[in-house]
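All protein chains of the complex are present and in place, except for one that has been dropped.
In order of appearance the chains are A and B, and numbering begins at 1 in each one.
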Amino acid sequence: MKINRIALQGAGLLVCFSMAPIDGLAQSGALTGAGSTFVNPLMSKWSKEYHTLHPNIQINYQSIGSGGGRQQFLAKTVAFGASDAPLTDEQLAQAGGEANVVHIPVTQGSVVIAYNLQGVSKQLRFSPQTIAGMFLGSIKLWNDPKIAADNPGVSLPTKPVLVVHRSDGSGTTDIFTDYLTKVNEEWKSKVGRGTSVQWPVGIGGQGNEGVANQVRNTEGGVGYIELAYARQNKIAYGSVKNRAGNYVDPDPKNVTNAAASLLDIPADLRFSITDQAGPQSYPIAGSVWVLLYKNQQDAEQGKLVTAFVHWAITDGQKYANDLDYAVLPKNLVQKSEAALRTVTCGGKSCLQK
Amino acid sequence: MASERKSGTSDHGPRRPSKWPGRVGFGLTAVATLLSLGALFSILGYLVFHGIGAINWNFLVKEPAAVGEAGGGIAPSLLGTAILVGISMIVGVPLGVGVGIYLSEIAGDTPFARITRVAINTFIGVPSIIMGIFVYFVLVKPTNTFSAVAGGLALGLIMIPIMARTTEDVLRLVPNSIREAGYALGATQWRVTFEIVLPAARAGVITGGVLAVARVAGETAPLILTALGNEYYPSGLFKPIDEITLRILKYARGPYDVWHQQAYGAALILVFGVAIGSLLLRLTTRDYNAPGR
Partner (left out) sequence: MSTATADSPMTQVRPKKRRSSRGDWVYRALITSMVCVVLTIFVGVFVVVVTGAWPAMRRFGPGFIVKTGWDPVHLVFGALPFVVGTIIVAFGAMILAGGVGLLTAVCVTELLPPWLQEPVTYLIELLAFIPSVVYGLFGLLVLAPMLQRTVEVWLLEHLGSRFAFFNGAPYGVGYLSAIVILAIMLLPLIVSLSREALVLVPRELKEGGYALGADRWSVVWGITVPFARDGIVGAFVLSLGRALGETIAVAMTIGGGFRLPTTIMDQGYTLASVIANEFNEVSSAMYLSALIYCGLILFVVTIVVNIIAYFIVRRLSGIHGFRA
């Protein structure tokens, strides 16, 4: 009896030992993720840093736009999707229902109003109605009274406002149109919110990259892009008037302010942080979610991807501020981690402590 | 010659037609030629001027750096291009040459032969993105992954009609007397084709192959839907893979100056490679031109 018990304990230890992942050593593999261009600078940095830490693991992220990321996620051609717009109810149904998908917020950032006006050196200020007017086409010139009212003392040129929007399915568009729908009745009824909308005016650029490039090349151009793209490419951007009436700069800390104002976070983690209350909340702020299937069919892949995402929401956050993204607030990290643990590989949680 | 004189003419003979229409006309043609050459030189000039700075050892052997950072390279795309072209040749060359042999050596005047010929001639002109759509539904979706195989397959399918057409044309040029000599010696049909006709047309078939490869190496659209792209070296044939034209597309559209310069550099390498190949082709196959040229 005694020998049996020792044998049993020994066998149990052996079993436990063989199941514990030998982290970093045996793990190797290549993952493909696709989606949001909003997060591309940060995701690309994460991918490279993670690769330096784990040379056998490649995270190949292709920024094809949030629309594309969700599409490829639904088609199951990628290991994870990244999107600044959560899946719509229709898409959730396509994916097999709410119980089948997890949304993991990984970072947050600001959508800035970028513009190209040589000769105007002061940072412009935009009120919600001005922004709506420009993108609806009712404000056609830069020296329009509405823009002038936002910017007393600044001499604005008589140049046409050349709108640049996204031509592809975009989470950035979703964040921007979500904001416009909240602050402007005409936009709400005429255009609405979505990753792809029928734009009243303007030309289309592909991805945040394309819009940034186009605004850079077009005198009088105005477009909406993620902060990193504006700062990295020295494109001017404006401060935006928030609900409290203050003109707030799109700095990451003001995004964190907006996120902190969000009172209740839904269980499925699909939320919006545009037009939040709070004196220093930047109004056009958004989150980026990694989309994962709850039941990972490929256990190896599931372990790799959950380990990577876990790293991104913990250690990876230190890269966020340098690249002009907002660090996730603590309560959100906890919720993300909890959601990540519900992802199963072969019946149990993919994440092993 | 008319002997009547118009009033106002001098006594030096009938009035000659003005030289000016000719001068202006030929002048316009010269301008047009200069425009054509100018287009070529300005494109090449921009590639060299902006791209030469990007090409260094790092560029050729390193993986891309993080977005916007300098110091990365395009090595995975160079390898990827070679792999994709290789796969496309495995698919495209045998099938293309086979169809070419059929059309030249075996086909009679049957409906089947005519359908084949029409199919080949029409699919030569079909936009390559259609092949990409086909391979996406047939391979990418069922296997749940973008892949090198899918990309190579799409390129190979594009290659088939081109190879078939050039092979057929080149085999047709082989004089019948050679075939007849073979048959007279008692050779069977397949031996005549493979041991007499094909070797005689070898240079042309190789030319056709090189041209098809050059054409396929420049195709981007089908790869968007099949290969997707990769920031790293391909980890397997059933994984996404980078390719030089995909990388140029991505970098050209971005806002980063570093990207633009690398796009020019990659384009320079691509064009340079193709130009050298074309020049070698022209020099080595000049003797094989059809008589009468």
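Criterion: contacts are C-beta pairs under 8 Å (C-beta built on N, C-alpha and C of every residue); 3 or more make two chains touch, one makes a residue touch a chain.
Only a predicted model underlies this, so the values are computations on that prediction, with no experimental measurement involved.
Considering the intact complex, the chain excluded from display touches A, B. Note that of A:V197, A:A307 or A:C345, the residue touching the chain absent from this view is A:V197. The chain not shown here is touched by just one of B:V48, B:L95, B:A200 or B:L237, and that residue is B:L95. Remark: the omitted chain is touched by one listed residue; of A:P41, A:P86, A:G133 or A:G169 this is A:G169. Interface residues of chain B with the unshown chain, by the touch rule above, are 17, 19, 21-22, 25-26, 28-33, 35-37, 39-40, 42-43, 46-47, 94-95, 98-99, 101-109, 113, 115-116, 118-119, 121-131, 133-134, 136-138, 157, 160, 164-165, 169, 172-176, 179-180, 183, 188-191, 193, 214, 217-221, 224-225, 228, 245, 248-249, 252-253, 260, 263-264, 267, 270-271, 274-275, 278-279, 282, 290, 292-293. Hidden from this view is one chain, which touches chain A at 34, 64-65, 67-68, 70-72, 90, 94, 160, 162, 167-169, 192, 194-198, 203-206, 214, 217-218.
By our rule, only the chains that are shown with their structure count from here on.
Partner chain A is touched in their complex by these residues of chain B: 65-68, 140-141, 144-146, 228-232, 235-236, 239-240, 253-256. For chain A in complex with chain B, the residues that touch the partner chain are 29-30, 32, 34, 40-41, 44-45, 47-48, 51, 58, 60-62, 75-77, 206-207, 209-210, 212-213, 216, 229, 232-233, 235.
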